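First the structure, then my questions, so here it is.
In this view, the complex is presented without one of its protein chains, the others remaining in place.
Chain lettering (A and B) follows the sequence in which the chains are written, and residue indices restart at 1 in each chain.
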Amino acid sequence: MKKKALAMLMAICTMAAGMSVNVSAETGDTDKLVVALRITGTTPADVSEVQDKMNEILRDKIGAEVELLIIPSGSYKQQMTLMLSGDEKLDVMGCNSGIYTTALASEALKPLDDLLAEYGQGIVDAEGEAQLEQGQVDGVQYGIPVMCDTAVGYGTFGMRTDILEKYNIDVSDVHSYDDMTEVFKIVHENEPDMTVIAPTTVGYSPMQYCVEWDKLGDYFGVLEDHGQTTTVTNLFESDAYRNYLDVMHNWYESGYFSKDVTTATEAGSSLMKGGNLFCYFNANKPGIKTQEENSCGLDLTFVQVLDTFTQTSNNWQWTIPENCEYPEKAMQFINELYTDPDIINLLCYGIDGEHYVENEDGTITYPEGVDATTVGYNMAPNVWAVGNEFLAKVWDTNDPDVWEQTQEWNKSGIVSKAYGFFYDNINVTTEMAAVQSVYDEYRMSLECGVLDPETALPEMNEKMYAAGLQNIIDEKQAQLDKWLESKGE
Amino acid sequence: MYSKKTKGFLAFANIFLALDVICCIVPLVLLVISSFTDNTTLIRNGYQFIPEKFSLDAYAYLLKSGKLIMKAYGMSFVVTGLGVAVSLTVTTMLAYAISRPGIPGKKILTFFVFFTMLFNGGLVPTYMMYTGVFHIKNTIWALLIPNLLVRAYYVMLMRSYFQTSIPEEILEAASIDGASEFQTFYKVSIPMAKPIIATVALFSMILYWNDWQNGLYYLTTRTDLFTIQNLLNRMIQEIQFLSSNIAVGQTADVASLPSTAVRMAIAVIGILPIAITYPFIQNNFAKGITLGAVKG
Partner (left out) sequence: MEKTKKKSKVRRYLPFYLMALPGLVYLFINNYMPMGGLILAFKNYSARKGIWGSNWAGLKNFKFLFATQDAWTITRNTLCYNIAFIILGTILSVTIAILLSEVKAKAAKFYQSFILLPHLISWVIISYLVFAFLSAESGFINNTILAALGKEGINWYSEAKYWPVIIVLVYLWQSTGYTSIVYYASVVGFDKGYYEAAELEGAGPWQKIRYITLPLLRPVIITMVMLSVGRIFYSDFGLFYQIPMNSGTIYSTTNVIDTYVYRGLLQQGNIGMSAAAGLYQSVVGFIIVLIANGIVRKIDKDSAFI
């Protein structure tokens, strides 16, 4: 009896040991770069195959391999925070302005100027000095902004085309929130069981898609009127924000949002895929239709009701954390992401012939018998975050010249006067934490329309001022004035 | 036999306890029924005890997407089995050692154990140490070691059991008969401490089986090491996680994923093993809890 138990224990131990041995056995003798990137939508199944293909190229070209750390957007920030806090190996990290700011505050990012000069010529050539400036803080390069659409078409709604057709709704004349309300009204009356509208990302309110101000990094102190002023003011007292809240509250009260909107655990595209949602928020750009249809598997119609607008520090950037083991190789790898179409296409669409096939006009599509729901690898929704998206192949639901359109698009719309300015919150970290925690308390419920802005908004403002909001605004104004002066305006 | 007063009291006691039992199991019944409810019905009518339409879709889906869930299930068993075995061995030895009288430094050792109940370094330093110094991130050790292996509370429970329930004379006698300390421990003390060992084993089993935090912090890339609890926790964030990990071509109709019912079904199979094991150790359990706690 005892012997048996002992034998079993041994067996379990061996099993466990075997499992962990596997982990260490994987590392070969080539330098291995751990690359973290975020994915919206679902994690692809065939990552390791794609990674192997990429490594075949990378071994020869830069003498290194990559290990892709693909993390869903819901937990990306949390995982990056943990990884940066320890001395865990992380060689290349993609980050948005939120993660970037936090990482800078704890000095977790390497300055890149020397590396860029030595190994990043391809990046400089592709991107141009002006655009690279977006990744500088006080003249020091910490991030490499990705090349994608920089102008954002705010107030964009992606709706199910089949439902629109079913009820003969014409959306060609929809130009305002009020027009959208009319559309929603018809859908809600006819499809009472269907959720009419949902936020796009789990844990984020739709407000990030309804921007009419330059948030200057973090929403606490903004430039109203699409950044056409240079006076920093409190967003939460602005008319534009109040108007947004009133619209959302009206939609919530009318039953267009799910009552569980604040605790939702599924992204807009997932809900749509599940068939119980009519519309979700989006940011317009050329190719948006393909991007979103690939992730939800339905035919969508898009309308935009707010202005197209370019604000500052809104970029996705590649960074090299302090924990990086091979900074030179890391920069060389980033360089590939801006110059090598093979690497870019592998990362975006997977393996040619297996995950996509090429059409005669050079665009690509799913192979025979494969579609959005069965494909083993497709990061089409993330093409913009890959580096130089203009070198990526074009999905065949897009116009073949979609990248030219994008470059045109970036020149369109309003550009904030603060474009290029980076706000560093190091002097007001105490206030930041305090104000942020007030905002966290209200953000979802207020911006998803659950709370009545009439009462909740003044309450939040009062608490924010008590937590030191004015200090943040003053600090921002001072930094902005200095930056404007340095630009000679 | 019983007086009228006593009878009335008995009736009251039985009603009260029966109500308590109902309160305890009603939510679980709702959970089980939801897992057997048709998903569209679930969305339209909400969670109900008597749903309009029953369906086995959720379980059928689990069977089809079996690999991921079976694997997580297997991991739960391996982690729990291994964890309980090691944890029990280490805890018992430590408790026994600090229970014996006359050992130099016994007070210090006891306090060393006890102090960990009052003070801790917190999440960040613990995480930094385990990933930075011991490199357990994305290995199975991450599920076994942090915070679960030895709990001061259980050591103290066992120690007081050894102190109060095993007469020193018996151990002395074994010693005089020429048994080494290890033999005495193994042949005399352990058999006498069975109730407390069974109790701590069950505690430890619940702890390991139900733990989801270690997976949350330490498993980022190796989702293949997920236990059933990690899977459930991940699915709160993204139900699609399940569908995306199904091998291509196996089942692809994501639109028909009965997401809400599937969650409930996974929850049901997550409870099952504990619920099945529990009646067998229930007696020892109740005995052990008291023995430890009263003298703790």
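The definition used in the following text is that a residue touches a chain if its C-beta (ideal position, glycine included) is under 8 Å from a C-beta of that chain, and two chains touch if they have at least 3 such contacts.
Given the structure is predicted, the values throughout are model-derived calculations rather than measurements.
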Shown chains touched by the chain that is not drawn here: A, B
Which of A:A151, A:A467 or A:L480 contacts the chain that the document leaves out: A:A467
Touch with the omitted chain, as defined above, among B:A58, B:A72 or B:V113: B:V113
Missing-partner contacts on chain B, residue numbers: 3, 5-6, 9-10, 13-14, 16-18, 20-21, 23-25, 27-28, 30-31, 34, 42-43, 45-49, 90-91, 93-94, 96-98, 100, 103-104, 109, 112-114, 116-126, 128-129, 133-134, 145-147, 149-150, 152, 155, 180-182, 185, 206, 209-213, 229, 232-233, 236, 260, 263-264, 267, 270-271, 274-275, 278-279, 282, 285-287, 289-290, 293-294, 296
Interface residues of chain A (partner: the chain not displayed): 77-78, 81-82, 84-85, 87, 99, 102-103, 105-108, 203, 258-260, 262-263, 321-323, 429-431, 433-434, 436-438, 440-445, 450-451, 463, 466-468
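Note that in this section only the chains that are shown with their structure count from here on.
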Cα-centroid distance, chain A relative to chain B, in whole angstrom: 38
Of chain A, residues touching chain B in the complex: 9, 12-13, 15-16, 19-20, 23, 41-46, 67, 69, 71-72, 74-75, 79, 82-83, 85-88, 193, 202, 265-267, 270, 273-276, 297, 370, 373-376
List of chain B residues in touch with chain A within their complex: 43-44, 78, 81-82, 85, 124, 127-128, 131-132, 137-141, 144, 217, 220-222, 225, 236-241, 243-249, 252-255, 257, 259
